[in-house]
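Input: a single structure, listed below in structure tokens.
All protein chains but one are shown in place.
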Amino acid sequence: MYSQGLIGADGRTTETPEFLQAFQKRIDAEDKIEPKDAMPEGYRKTLVRQIGQHAHSEIVGMLPEGNWITRAPSLRRKAALLAKVQDEGGHGLYLYAAAETLGVSREEMTEELLSGKAKYSSIFNYPTLSWADIGIIGWLVDGAAIMNQIPLCRCSFGPYARAMIRVCKEESFHQRQGYEIVMTLAQGTPEQKEMAQDALNRWWWPSLMMFGPHDADSQHSDQSMAWKIKRFTNDELRQKFIDATVPQAEYLGLTVPDADLAWNEAKGGYDHGPIDWGEFWRVVKGHGPMARDRIKARKKAWDEGAWVREAALAHAEKRAARKIAAE
Amino acid sequence: MALFEAVLELADDHLVLGHRLSEWCGHAPMLEEDLALPNMALDLIGTARTLYDHAAKLEGRGRDEDALAYLRGEREYRNLLLCERPNGDFAHTMLRQLYFAAFMQPYWTAALGSADETIAGVAGKAVKEMAYHIRHAGEWVIRLGDGTEESAARMQEAVVELHPYTGELFEEGAAGDVAELPSRAVMRGAWTATLQPIFAEALLQMPEVPYPQTGGRSGLHGEGLGHLLAEMQSVYRAHPGASW
Partner (left out) sequence: MTETPLWEVFIRPRNGLAHKHVGSLHAADEVLALQAARDVYTRRGEGVSIWVVPSVAITASDPDHAAENFEPTADKIYRHPTFYDIPDDVGHM
């Protein structure tokens, strides 16, 4: 499940024009960059930051959905949700590993997340308040994630692109799982349908915000596009998402909570109402309703797990020593 | 009806323990375990689903797997007390898993030849799953038992706390003897043989238990199960008759 556009990266770089030109030539030729290749410092930093944010988003993203594993209303749903949340953990793991090829350790990245220094997708700072949220998250949030992630499979940095191919393959069931839940609710009792509509109302706008600020306000887009870390702009992806999702909502008989939403024949897509960027930046800056709780939960797991990780290392040392003694 | 009840007992064991393991998801000591614990939980929940479905058919009163899982209260649940024990720390969770899997592995092996095809089928799948659970949980018990001073103390504490619940593993259920399922008492040898080398390597003592804790099979549970069920069943029960 993917984060919004990159937040707060510093793409500045100090290499010679010749080096940068040669690097850009490789990128333009669709040559993949591998970890040990010479690369501009800005490229490396941007990737560390973006892959890190992406990994953190997967990990923090386990929490809002994890909130409903123990209450899933059928055993079939329980198993599917557990497998999905487990996948998110796996995706975080693949992504941390991709970032580690750039010389930053998972521990360092984890510390950055827990200290509040690192960002993650602000969508996960909203609470999951009903079972319908699980369906809506799968449908909208994973749907938005897929829009974002498919182009990342062609990202210029090899390890990131490879991780994303694996992630996309595994995620193909997530959105279907979500839509099926919402569909069951929409066709269910009046209370269930109301539950679905309420969840759509709450998650629609935050889902649109997942694509990041408008292109005009996005500081990092140009350089990331040139480096082919990013293939489409925030607004392009957001438009694709809306155009794909609105008919799916109509099929369910649910109402997208946007009075200004209208088909625009000329552009061949939907026009939508204004996004509340004040809310977006508030949540990005850590004032989302669940922001503190999410980090607290991750910190608790990390701190309470310390003795387990230490024990494993201590035992490994003893094993190694015994092995040497036996030789 | 004895077979129905016996299958239900097994199903409850697997669901309740699977549910407990699923509570870890997103909160494990390391990311790798955030993937390992759900794998084990999914094995158990999968087995529970097949068994509930089978029980429902044996009963033949129109209940399905979800009705059996979601509409019975704690006095009707028949799971072993061991399975409902709270997760505690990672040492508790791993030991609980080892105790359970070390019993179920020989149990399912004996059930491979069951005259009941569904049970034999479940056994075929579960035997492999339990073998892995033993390995995974066993390796952790060894590392925690022979790790740091703190981990050794926590591991021994887990043994002291959980061991009294292991006697119940070997009791024939309230359903009594059922030809389609193996006898439980004879599994003690295999169970001990699995645990002994692990305990030895983990530097753990197997305690004498003067007063084993039992009662799960007759619906006499600890206080934790009611909370587990209240949480698990809340959505399902709030919308009677709804589909999900």
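In this document, chain identifiers A and B correspond to the written order of the chains, with residue numbering beginning at 1 in each.
The working rule: a contact is a pair of C-beta atoms (placed from the backbone, for glycine too) under 8 Å apart; a residue touches a chain by one contact, two chains touch by 3 or more.
These numbers were taken from a predicted model, which means no experiment stands behind them.
> Of A:P40, A:P73, A:G90 or A:G178, which residue touches the hidden chain?
A:G90
> May I ask which residue of B:A36, B:A158 or B:L181 touches the chain that does not appear here?
Candidates B:A36, B:A158 or B:L181; residue touching the omitted chain: B:A36.
> Which one touches the absent chain: B:H136, B:R154 or B:R217?
Result: among the candidates, B:H136 touches the missing chain.
> Which chain B residues touch the hidden chain?
So the residues of chain B touching the missing chain come out as 30-32, 35-36, 39, 132, 135-136, 139, 143.
> What is the set of chain A residues that contact the non-displayed chain in the whole complex?
Interface residues of chain A facing the absent chain: 34, 36-38, 86-87, 90, 93-94, 97, 100, 105-107, 163, 166, 170, 309-310, 312-313, 315-316, 319-320.
In this section, only the chains that are shown with their structure count from here on.
> In whole angstrom, what separates the CA-based centres of chain A and chain B?
Their C-alpha centroids are separated by 35 Å.
> Which chain B residues qualify as touching chain A in the complex?
15, 19, 22-23, 25-32, 34-35, 38-39, 41-42, 45-46, 48-49, 52, 65-66, 69-70, 89-90, 142-144, 146-148, 150-151, 154, 228, 231-232, 234-236, 239, 241-244
> State the interface residues of chain A toward chain B in the complex, per the touch definition above.
The contact residues of chain A facing chain B are 59, 62-63, 66, 69-79, 82-83, 85-86, 89-90, 92-93, 96, 106, 131, 181, 184, 188-189, 191-192, 297, 300-301, 304-312, 314-315, 318.
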